[in-house]
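Attaching a single structure in structure tokens format; questions to follow.
Missing here: one protein chain of the complex. Every other protein chain is in place.
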Amino acid sequence: MIRFESDYTEGAHERIMNKMVATNRVQTSGYGVDEYCERARQYIRTACGNEAVDVHFLVGGTQTNMTVISSILRPHQGVIAAVTGHIAVHETGAIEATGHKILTLPSDDGKITAAQVQQLYEQHWNDATHEHITQPGMVYISQPTENGTIYSHAELEALYEICQQHDLPLYIDGARLGYALASPENDLTLERIAELCDVFYIGGTKVGALMGEAVVFVNDRLKKDFRYLIKQRGGMLAKGRILGIQFETLFEDGLYMEVSQHAVQQALRIRDAFAAQGFTFRYDSSTNQQFPIVSHEVLDKLRTKYSFSLWEKVDEQHSAIRFCTSWATQVQQVDELVNDIAQLEPVSSLTGR
Amino acid sequence: MIRFESDYTEGAHERIMNKMVATNRVQTSGYGVDEYCERARQYIRTACGNEAVDVHFLVGGTQTNMTVISSILRPHQGVIAAVTGHIAVHETGAIEATGHKILTLPSDDGKITAAQVQQLYEQHWNDATHEHITQPGMVYISQPTENGTIYSHAELEALYEICQQHDLPLYIDGARLGYALASPENDLTLERIAELCDVFYIGGTKVGALMGEAVVFVNDRLKKDFRYLIKQRGGMLAKGRILGIQFETLFEDGLYMEVSQHAVQQALRIRDAFAAQGFTFRYDSSTNQQFPIVSHEVLDKLRTKYSFSLWEKVDEQHSAIRFCTSWATQVQQVDELVNDIAQLEPVSSLTGR
Amino acid sequence: MIRFESDYTEGAHERIMNKMVATNRVQTSGYGVDEYCERARQYIRTACGNEAVDVHFLVGGTQTNMTVISSILRPHQGVIAAVTGHIAVHETGAIEATGHKILTLPSDDGKITAAQVQQLYEQHWNDATHEHITQPGMVYISQPTENGTIYSHAELEALYEICQQHDLPLYIDGARLGYALASPENDLTLERIAELCDVFYIGGTKVGALMGEAVVFVNDRLKKDFRYLIKQRGGMLAKGRILGIQFETLFEDGLYMEVSQHAVQQALRIRDAFAAQGFTFRYDSSTNQQFPIVSHEVLDKLRTKYSFSLWEKVDEQHSAIRFCTSWATQVQQVDELVNDIAQLEPVSSLTGR
Partner (left out) sequence: MIRFESDYTEGAHERIMNKMVATNRVQTSGYGVDEYCERARQYIRTACGNEAVDVHFLVGGTQTNMTVISSILRPHQGVIAAVTGHIAVHETGAIEATGHKILTLPSDDGKITAAQVQQLYEQHWNDATHEHITQPGMVYISQPTENGTIYSHAELEALYEICQQHDLPLYIDGARLGYALASPENDLTLERIAELCDVFYIGGTKVGALMGEAVVFVNDRLKKDFRYLIKQRGGMLAKGRILGIQFETLFEDGLYMEVSQHAVQQALRIRDAFAAQGFTFRYDSSTNQQFPIVSHEVLDKLRTKYSFSLWEKVDEQHSAIRFCTSWATQVQQVDELVNDIAQLEPVSSLTGR
């Protein structure tokens, strides 16, 4: 079985493993104030082109989201997100468990627009009984989205302008940020992202690390006391160095983007192979997740050799499936998949979506 | 600087690192249902002498405590703990952040007694307005305690009997459980512990792993849906295998106890060295943490070469300090410390505690 | 200005005020264990035809909803509700503030169906990663709904059957329960309601009392320790007698239904007056809230003399408005309104909804 079901089926990039082994006996302080964390912070500040940002390392995405969001909102405030956002659907109510409602906006491709945020904001404040309604307190987006799509520079700029107008901090979940930056359709840089939001995180777990997410606070007002929050929400590792070593390795000489580019290239080969056979896609993704729509016959055939995710039923005969690539995806395994796709029957027509 | 300040100053035991490197490219499912986790679970079930226990892997101690405790209590219930308990003093209010009060019992050595629990229980239920008071809902203890002391078999048995009488689940925080089991004064086994509580955890972070704690649910009634809770509280690693590999290594052939015994032996050498010079101790510890009371002159002298924790001021001239050993403590570094201690002036008399 | 904007524009029914004045100097115990509360409980048990139910008095609807719901759910569970449900839209995130997500189902008229609950339930448990998703833990409905519509006997029976099959406690928000029971279209009784759910409340605030809601626990499993929860959530009045006196008065000789019938009769007169002129309605309500759709010219004309709620814009020229009646609605004021409606221009055609 060749696994394309997710971008976390292996351990970590070998350079990370080597560094962890090489430094294993070095003695350091605990809780993320060691030299590795410090150097990793510095590399990330440089990569963001902003020496003033605060950088913290947490363990996983759900933990990062709940810690950041609950550190920003007051009790009566909620976080605006796409109805498909990870916090809204795949975190077992972690945000609500910290006391906050998620104010969902409709979205098919995983993105939300400045206009939608503006409308929700107006709707709230124009309501005569707005004190009976959860107040919008911040905005959450994912880059790339859970559907593999990405915000363009113009879209992000428009969104952030509205957020700033209404004093709604913008938080970007970058669990797969590298894959957005590596997309051929991307027109954003890490520096620009750090200018177009208040706080974001650079995902490690899904981009080559064993685990770990680097939170970057840009907005000074939100920085205060965040280490308390990390500790309270269970995200402060005693051996914090483990996170530092990984992000140091990912950012000291470009490994993060190298890994991301590799994964995206392989994903696009899979995309192109499906497209060549006439298959269509559930989302227009140019990142490391691809969502071809296949008949159930094709699905069963692919399943005999590959593991992938069943994404959603499209009609009685067809489903969207998800193929993921990562730092660890082997070119020859993609070769094999691409060859097998080339043997598939052209997709039967969909009963109109 | 030789570090004795904590038991998490290095990475992980080399056998763990080797296994992680060796398995790095193996593809597995995510979220803790991979083969490594399964094997680790089986080893732990066997070590506990109970095939029916549920075993889950979380990342750190605070996370484990808040996840377990909030999974057990109803909203109006609190958890009974020593006033010195980790949850009461060193977790930034993580338990309260899940909505629950900690009902603290006085303790000097870190332990609580069956009689104290009985008294608090009676006090609550005899109060005419008990509905205005947080209801005791479970009991938390640490083995060993934060002060290095351990519960004897008789003490634990007595405590658990009271807990069972009053339907108060007993939870043991075993962040350093190995060091209790390795103590020369210990008369408990892992099997017996698994019979004398409802849920406990076997600490990895402080006993040779990079990070990770293995929660063991003994009481059937408390097992339900715990994986949801792990996810909600941010403890479910995408690459859950990392925890499985570590616990598999620690439990497949006795490494956990081997590591623990080494640390305790070295700690007792330090203890004996201080005692030989006439120093007294803040707590009567036979585990990997030692708390000698030293004059501030001695303290300053030791500081030039060793790092350790300043525990608490005892009087104007003296403080208790903490030396920690671990799997990584090197015998020759302890030799050096022991020699240096032997040169210290006998402790000046304390202004009576 | 004649107010039809809500059912809480006046104080309490005069018989309640009289009783409160008459008993003002009687000395009682506090916190709801006085003789008035006891008698009120007994009247309600009798009205429900079930001597085994537990009855508690709380102050308001949001408080009651958050106290009941948070007493039932475990942390990883959410409450299923219509997207229009009061808890979902008009309680400033009170449910989320207790840690729980609201799992909303689409609804136009305010009701949800057994089939919808069944589907959401299946969707959850069929998801391979259901532990990453908030688990459905109970069902919330309102009778009548926020839109004035009511569940029929058959609908409620079907819903409760599904709930029982899946161990999902069913909770009915009866903020305006009397108005449902007084509807000419109603085929349920209080006794039958007490058989077709696990817990519900009989609203006082909007049905003749100064304030107060009577929670009725039918399901034994949910009864435990609810007084602790009332206290913790701020709902336990020191002078609990105030609630007891009111519910005693409402239930000792039929005042609750008398008041409800009066309000519904007056509401139906308003409905009929609008209908006679050809106006249509946003919802098909037979209870004390009526939602005619009027042109903005009509709206402005009515506004000069009456206060009512602007419910929602229907198209550029039309809006739905809400007229509420209550125990205090005066017949001659409705006469006046009815006469004025009869003078209105027949409604201009809607741009197709």
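Lettered A, B and C in written order, each chain numbered from 1.
We take it that contacts are C-beta pairs under 8 Å (C-beta built on N, C-alpha and C of every residue); 3 or more make two chains touch, one makes a residue touch a chain.
Here the structure is a predicted model, which is why all the values come from computation and not from measurement.
Judged over the whole assembly, touch between the missing chain and the shown ones holds for A, B, C. Checked against the full complex, the candidates C:Arg41, C:His100 or C:Arg233 give a single residue touching the omitted chain, namely C:Arg233. When the full complex is taken into account, the listed residue touching the unshown chain is C:Thr28, out of C:Thr28, C:Gln42, C:Thr113 or C:Gln277. Considering the whole complex, the residue from B:Gln63, B:Gln116, B:Thr134 or B:Gln232 that touches the absent chain is B:Thr134.
On the side of subunit A, the interface with the absent chain consists of residues 31, 70-71, 74-76, 98-99, 129, 131-132, 135, 225, 227-232, 236, using the contact rule stated above.
For subunit C, the residues in touch with the chain missing from this view are 1-3, 5-6, 8-12, 14, 17, 20-21, 23-30, 59-64, 66-67, 91-94, 97-98, 205-206, 210-211, 228-229, 231-239, 241-242, 328. Touching the omitted chain from subunit B are residues 75-76, 78, 89-93, 96-102, 128-129, 131-135, 310.
Simple rule for what comes next: only the chains that are shown with their structure count from here on.
Compare each chain's C-alpha centroid with the centroid of every protein C-alpha atom shown, and the nearest one belongs to A.
Counting the residue numbers that touch the partner chain, subunit B and subunit C have more than half of them in common. Distance from the subunit A centre to the subunit C centre is 42 Å, each centre being the mean of its Cα atoms. Each chain gets a centre from the mean of its Cα atoms; for subunit A and subunit B, those two points are 34 Å apart.
Looking at subunit A, residues 91-93, 97-98 sit in touch with two or more other chains.
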